[in-house]
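This is the structure I have questions about; it appears just below.
Missing here is one protein chain; the remaining ones are kept as they sit in the complex.
Order of writing sets the labels: A, B and C. Residues in every chain begin at 1.
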């Protein structure tokens, strides 16, 4: 089955109010081209699930697409805090659920295994358990232990970006896998952008680096630089310059409007052109 | 750390009454050289945990080493039933716990994640739930569902056989991984035999085929043909001829005594010699 | 067994099995019949199937029914390697299909591969429930085949429920995992009885209702009115099955006793040569 589609076709499959899980980790391998398309769409009231969020969550908050965020972390790593996330948290503009890295994984895994919850000791003794409205304390049926029941997370859609894919929807991830496989398996529909589409034969040569299995993919979009400004190892490193500009832009209303018009409200080819084109990106970001 | 040891040193680390998890699957990649050494030792009252057992379980039963078997399956695949297992089950000579493929995995995973149980729907509506003394029915804390709580399985020792390893205890598995990684992570001490020891540099080139991480390995033994008579893809296929002879031998007391003296109560070099030597095995079993 | 001039009963069964498979799901090929059904389905009926070479090893390779479950072919052809976790995640998310060959199946579709007689003191200890409990609590389609339809294999009550059928077994289970289809050497059966009991869907060419009833351990429904005849294999079906299984590994599943042993040895000797000829060993060590 040929699952290739366009960026816009992916956005069309995401309704208002959808729960969207996003792969990658902070400033690494985020499906930013898909996220930008969603950010400039008129979708609203999305619930976003991330394990480790970054510019993805921040951008969707910045353009007002989000009603709730479920997260273990949202930040820009070495660059500091996520400006729209920080503002939204402080102004209580939307809902936030404080999870943790493993509990997000456990929640997705519970959905995959069709069980209502996964037990863990994680979050006991912390305030995450106090402020998270979804967790429950339970007792071990075999003994005396107190455990936390982490409920299943049920994304409607997963968005991930991979190095290579075939048209059938198998995907190769060469660097950190992050929680992409869990997102892909847990979501009702998974859409995957990739740096390059390869033949299925070429793809099979990657062996266990073929981490996304086609039975879980609904659509594949070939988008070179599709993770930019986050990194996509080993193809390109994180564009910390661009992210610095992002942070500066997000600090004023005018700056943000300017950023949006230049880097959000444009299609992907124009986005690359506004960075001086792929050649310029190669010279700065390929190692 | 150089973790190389001899077969006998591995057996020395397994006390009477130990719980031993064995990797591989039925007639594939069983750590048979280690199992044979255990079978000819004077160890007793072992509890054996297997997901899919075969000649490993059968041999340890045949030489009287075992007090209890926890298993999802014990058999010789295309060749039929496991003779000593069958006899022991029918004569109620020792204890047996009926588990299933996923619940064994879940029990090991619970141990790894230091939780007392994993919830699942598997075994509901079956007699496994009725006869398994370890499982409990529980209620979903979030809803009305009935679930099965699978308790943690806690092996003292894991025995696995891999294609290649380094002296630090990293292991490469090229074919099916079966439940070897779960066994290695769950056990207090994991001992690994391998077809060949490679340098750590060579080993790293296998990427994600390096499935056993050295932090989980206690000892490494280089034993070419260490899985024989089970197969070790892609190095050699299952020796169905030998297994047919095994089945025939196990059908009479005299046959079994003969088999033991020729193939169990001998060290590994003699074992290979009694098969006509490695060259003979190559000609029959390498593809 | 009915006589068929142009095709044999194994070919009718495999073709029927193949025609049940559909969609984009992983298909296990752990038995010769299951393997050939998956292969045939992929070629003719359901091109999106992701066929596994063995239950947990390689996806999207052409499986061959070998005595050692195709483990070599997997490696040599590569395919996409899966883990056991991948397999069970595919079961839990209903992206998996398997043709299960139970020792007993009963009127509710409960199945047994564990023991004959009482579990705690079995007359015959078989192999254990393996992964059947997982299949019968999670898959939206569960498929069974039995090659020797008899009152000992198609029974009123299984001695042990390794797999959950309809009726009482569904008490704590939803519809997921309920039995879908049974194919035997006599016909095709589904589970449309009032409490999900087994009913006749079609009979293979030349099989009579009386014969089915005689060889079934309980009064079977669905025999009222006109009974459909199982659509026979086409020339393409037959050709593909024979090409894919030149050593006739599938025939072993139909045999027992000395005949089986002889054929087994014969296949085992020829298998290695065939593998050598078809897939010359690639000398490789690690990546790049």
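Basically, contacts are C-beta pairs under 8 Å (C-beta built on N, C-alpha and C of every residue); 3 or more make two chains touch, one makes a residue touch a chain.
Bear in mind that the values here come from a model prediction, so they are computed numbers and not experimental data.
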Exercise. For the chain that's not shown, point to the residue among B:136, B:205, B:241 or B:286 touching it.
Key: B:205
Quiz item: Which listed residue (A:74, A:112, A:249 or A:272) would be found touching the missing chain in the intact complex?
Solution: A:74
Practice problem: Return the single residue from A:19, A:63, A:100 or A:193 that touches the missing chain. | Solution: A:100
Self-check item: Touching residues on subunit A - with respect to the absent chain
Solution: 27-28, 51-52, 71-75, 77-78, 81-82, 85-86, 89-90, 92, 98-103, 105, 121-128, 131, 137, 145-146, 174-179, 181, 202, 205-207, 209, 231, 233-234, 237-238, 240-241, 244, 284, 286-287
Practice problem: By the contact definition given up top, give the residues of subunit B that touch the hidden chain. | Solution: 1, 112-114, 170, 185, 200, 203-205, 207-208, 210, 213-216
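The rule we apply is simple: only the chains that are shown with their structure count from here on.
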Quiz item: Approximately how many whole Å separate the CA-defined centres of subunit A and subunit B?
Solution: 40
Quiz item: Hey, what residues on subunit C touch two or more of the other chains?
Solution: 88, 138, 287
Quiz prompt | Of all residues in subunit B, the ones touching two or more other chains | solution = 121, 145, 207, 209
